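Left out: one protein chain. Kept in place: all the others.
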Amino acid sequence: MKRRRFLQVAGAAGAGLAAGCSSGSTDRLLPYVTPPEDIVPGIPTFYASTCRECPAGCGIHVKTREARAIKVEGNPAHPVSRGRLCARGQASLQGLYDPDRIRGPFRHTARGLEPVTWDAAIAQLAEALGAAAASGPDRVALVTGADSGALDGFYDEWLRAFRSTRRLRYETFAYEPLREASRLAFGVASVPEFDFASARYLLSFGADFLETWISPVQYTREFAEAHGFRDGGMARFVAVEPRRGLTAFNADEWIAPRPGTEGLLALALAASVVRQGRAHLVGAEADRVRGFLGRFGTQSVAEATGVDEAVVDRLAREFTAAQPSLAVGGGVAHQHRAATQTAVAVHLLNYVAGNVGRTVRFQTGRALDKLSRYSDATALVTAMAGGKVDVALVHDANPAFTLPRAAGFADAFRKVGLKVAFASHFDETAALCDLILPDHTPLEQWGALETVAGTRSFVQPAMTPVFDTRQTADVLAAVAQKAGKRVAAGAASARDLVAKGLAPAALEQTLQHGGQFGPAQQRSVYLVSDFARMAYQPPAFDGDAAGPVLVVYPSASLFDGRGANKGWLQELPDVATKIAWQSWIEVHPDTARALGLGTGDVVTVTSPHGSVEAPVHVYPGVRRDVVAMPIGQGHREYGRTAKGRGVNPLDLLGADATDASGALAFCSTHVKIQKTGRSVQLASTEGSARQLGRGVARAVSLAAARQGEVEEGPEATITDAERTAIAAAAASQRQRAYIGEYAKPQPKWEMTVDLSRCTGCSACMTACYAENNIPVVGEEQTVRHRGMAWIRLERYFEGDTSGTDWQVRQIPMLCQQCENAPCEPVCPVYASYHTPDGLNGQVYNRCVGTRYCANNCPYKVRYFNWWDYGTVGDPYFAFSEPLNWQLNPDVTVRTKGVMEKCTFCIQRIRFAQNDAKVRGRELVDGEITPACVQTCPADAFVFGDAHDPDSRVSRSKADARGYNVFDMLNARPGITYLERVIRGEGA
Amino acid sequence: MATIATPVPASAPEPTYAETNRDVIATLRPPGRKYFAGMAFILVGLAFGAFCWGYQLRYGLGVTGYTPPIFWGTYITTFVFWVGIAHSGTLISAILLLFRSGWRTAVYRTAEAMTVFAVMTAGLFPVLHLGRAWYAYWVFPYPNFRGVWSNFRSPLVWDVFAISTYLTVSSTFLLMGLIPDVAAVRDQAAGWRRKLYGLVSFGWKGSDREWRHFGKMYLYLAGFATPLVLSVHSVVSWDFAMAIVPGWHATIFAPYFVAGAIFSGCGMVITILVPLRKAFHLERYIQVRHFESLAKVCLLTASIVAYAYATEFFMAWYSGNPFERASFYNRAFGQYWWATWIMLTCNAFIPQLLWFRKVRTSIRALFVISIFINIGMWFERFVIIVTGLSHEYEPWQWSYYLPRWPELGILIGSFCWFSMWFLLFIKFFPAVAIAEVKEALPAPVRAGGHR
Partner (left out) sequence: MKRTIATIAGMVLLGSAAALAGVSLVKGQAAPAAVREIQMDTGLGPLPAAGGAGYSSLTGVQPGGPWPALPRRLKGPVQPIFYRHDIHAGQYRIPCLYCHNNAANSWTANIPSLSTCMGCHLITSAPDSAGNPNPEITKLRDSYTKGESVQWARVYKIPEYAHFPHMRHVAAGLACQTCHGNIQQMPRVFAAVNVNSMGWCTSCHMQRGVTRDCTRCHF
């Protein structure tokens, strides 16, 4: 099935229509001239590739129908993603079909922007390069993203051909402190491989490893493995950071030290470990370590960090008692001037706890290790400003946006003779360039990445390019040729580079597989002898110390802002604050009260380096002396969705605020907050942050869970008499209901959601958007609660949020497919009805739009088409060309005035059933996976036939933690939630 | 009930049959400038309402203020409001007829007309509020060979039948009652009008036989209509009571709504009669005692409604059901406190003034109070529908709704639509039942009559 051939899509578009699929209506049918052998109209074809939305490099399968990519899913064979994918990966499709993509090569002239032919552009570039090379060494600069493998080597070679070494592998989040710390502590300047799965105790010093840190999908999967409740056991997770984000939501305990003191706390923990004689150290090393750590008495640390010494000792005890344990640090949000020391301290803590080599492993060669540092970027800026660069080429990076404005990239860049952008959008950097040579998006590209040691992950085009674009490497090769240089043995294209050294058959086979996934060879490391010279000094902060410290954190959905033009990601509520489409500043309730601020009040945030305006979001997840802002919004250029939306907190940062590793200190300044008097409505999906004992999202302590005890919901108020009465009524009702078609042996599709695995990452939401043609409604409609996401992540605060001792309950809420559904009897036209296989069917073309069903749905999972999102030409049309190419032909695009909802991806159910019937085979348990189930990195969902006693869902339903939301309504939901388990102190 | 009818006070000398004919039929004289001005104003309002609906049809229901999970708002509120208004008509003409209460004669024609037009107005809203109004006919069980049918378990389908039945019966009742009066008009009219009225009066001659049949048929229809008064609004109330929304799912809804309906209906009758009476100088026919009786009905039903409010709140607390409690707490002190307190003030507190005879007999006071009643009853439905939905089971999905201009436009349009029909009616048909008023008068004595 998963064959790949480079497609000749002659009339493929037509073929889509010839197949009569619902991607559009026409009165003309265009058959193929010669049918490509791997396309059967109406049957999807999958191509294995690699996700390029962040440096993690997850393996993906691109689902194509009639030669168009319509869905991206994880590649089960891939070691990083193991078949799962995050929201950003799911949204890569919108990058492919973004209507704002540059549709051909352009040139900036005095007259403004004008189209140019590829040949002309290449000639111009070649000429300029030749001149630059002739005029001296290092006159050419090439900025790329986190590239690795064949192409990466090619770029260097190419650059050398023009006598230059000015290469910048630029990533906004390059983990310099972590790499530097590894060098300082172990002599290996590398990002270690963390094994969350086997850790029994997790300590995170501000690493948001469930959101953006290094490899979120992999870590989410492993974290769920470790922290999910299974056979009476689970790992304990303690988060140590001044701001509580999604990652810390999943922590069993949250400790909020003063910003900048995480490292000190880590050292104190290590010291305490040693003092308690729990250190896994021997001989001279032990003495040296003891000597070094002796300086960090709990007393002084307690004062500095604001964390009680008792707590420190307890954590140290727990951390070493559980074996193996794992401490991670070095998240971007808390990357301050002492970031490297923090990372060293965390390494040290792992070392004394004996985790290094077990849960912290060093491997040879990892793409991240080769990334340029922030200081390299600033060095390039200086060079450009000094007129040392004649030609600058930027590819797969947007430094004009992701470098702090104070770094003065734009001004320096303008001084360069010829500026070339290999960009997909007119983003901040491309807008400054003279030549814009649009690059393929990753789904149209060739590549072979070596993101993780041992793996060679291939990138291959899933379809012919949407626009007149060319892959950068191809262009560079052509330029070299034009300039008469021979690069990479005359390789003409990225494909050649990728295919090099592989026989056609082998290449074919590898591409089908998605890459070559060998074992990574380990590298044993020891503490360098002179680590003791490392002194700990608390980080400095700019600005007036009276004001709160500004924490700037990467957005889980927009990453460093590259996702800002994707409607799906803009509309995806922030995983922590649940705000979409906007920028905001998080302020602690007490601080807000002191300043007389309420949620929605617009404030001016001023630092010594600049000032921005943003609405306040009163949020208990930050310390009183901390405010936080997400990176990602505030684009001055870029596409229609991103442009002029929100603010960029990087404008508040000083350019020279770096740490020992030369990394930008994202957490480096105090800010002043002033009321503007204006106020806006935040586009938040949150109705109430408290569930008020309604038992929507439930949790139970580990001890109780071991006893099989569970948290009771409001149904506990029902007396036993009532309970039996209800049961009897339900039984008789069922007897009466199951007649005719309904009496035949039918499957009953059900789902379980394990809340002890679900991290709230919201990948399921975007997957649902992609699979079910859900329209993006925009900011104004989101403010009015009119978002259409069929599945949503509800986030409730539990406990007293004035301190740090409170819990977060998260629950994915989607149609519960009730057996006794309140929505069904009220529909006057049977648009909402019960299917024989136990779903709440929703027949869009029968719906007249009384909305009675939505009123009567206690779970509020029905969504109404207020506007005409599906009709071309309507002001609210949500799929403007070519976004409509992505529409799933198996799912009806809903028109205005009809109700829609989740039906467990019924198109997938029917597809599998038809396939099984035609092939005369039985359906296999697990064969059918709804989009949300398929993508869930935490594997929290189980879907299947509840009538089959051996199915996974039947077994997982039987779990003692299982409960139905609002059980007392007797709607008999088809979704069983398994209570979250919280492992408290000592447990 | 019968006690409501008070003995005729020895006021101004009784009009004679002739005078009655003259005065009442005077209302049918060619309208003056004022009338046309009013009509023009109304038509403008109606046009605006129509525009709003067109706008909504073009762009979708997004133009309204609906904020999920509040999927019903002004439209359903106004629908229930008009259905409620429609009730006093049948009450006064049918039930009071069966109770033989004399005071109805002067007012029942107006009330009946009001009923018919109110139902005609109410009937628009279920269609107006649909997402795909052009498929509204799908709710009717019509023969088709796609094998699809309408869902008889759905209260909305019950509505369809309840409303259409009520419209049929009440209009039949109205036209029935008109026959003798229209005949009287016919006798004074000339030209095409004579023909028209001749047609509508079915060539009525006023013979004993006709009167006998008329009486029987009228009585029969009255009996037929009476249960409807109770059933129709009960059915409408089940739109809510049958749902599981906290604040809707209550057993008292049927009686509670019926009482409310009659309350609002009588309120509206007063609101209409006062200006009508003044404009056409019908003081001698629509007398203060009539108003007083209406006021008494209002007082009674107002008290019932107030009691219902109390019961709702009490039961919410007494049930111990956390969702009910939250819903009603929110109703009184939540975001919608203002609506709730408007409702309570207008429906429960202000009508208590009617205990005082002075107030009951002061037309001006009654008029003002009746206005309050109308407002209050509209808000009652708003409170039930909107606050209920705004604060349901799922805390994550709580939100706040306010109507937007298209909704208000259509609301205004509906009042104009109603008034338009009413204005037309009073210019074409006698607004007071001539024949029945005459019944209440002493028979004329001819000179030299036999003793």
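Remarks
Order of writing sets the labels: A and B. Residues in every chain begin at 1.
We take it that contacts are C-beta pairs under 8 Å (C-beta built on N, C-alpha and C of every residue); 3 or more make two chains touch, one makes a residue touch a chain.
Note that the structure is a prediction, hence the values are computed from the model and not measured.
Contact with the undisplayed chain is limited, among A:355, A:816, A:835 or A:954, to A:835. Contact between subunit B and the absent chain runs through residues 142-147, 216-217, 220. Remark: the residues of subunit A touching the chain excluded from display are 10-11, 14, 18-22, 25-35, 40-43, 741, 830, 833, 835-836, 839, 841, 843-846, 890-893, 903, 906-907, 910, 914, 917-918.
Rule of thumb we're sticking to: only the chains that are shown with their structure count from here on.
Between the CA-based centres of subunit A and subunit B the separation comes to 58 Å, rounded to the whole angstrom. The part of subunit B that touches subunit A in the complex is made up of residues 59-62, 66-69, 71-72, 129-132, 135-136, 138-139, 148-151, 153-157, 160, 239, 242-245, 320-323, 326, 389, 392-399. On subunit A, the positions that touch subunit B within their shared complex are 685-688, 690-694, 696, 714, 717, 781, 784-786, 792, 794, 796, 813, 822, 825-830, 846-852, 854-856, 858-860, 863-868, 875-876, 896-899, 966, 969.
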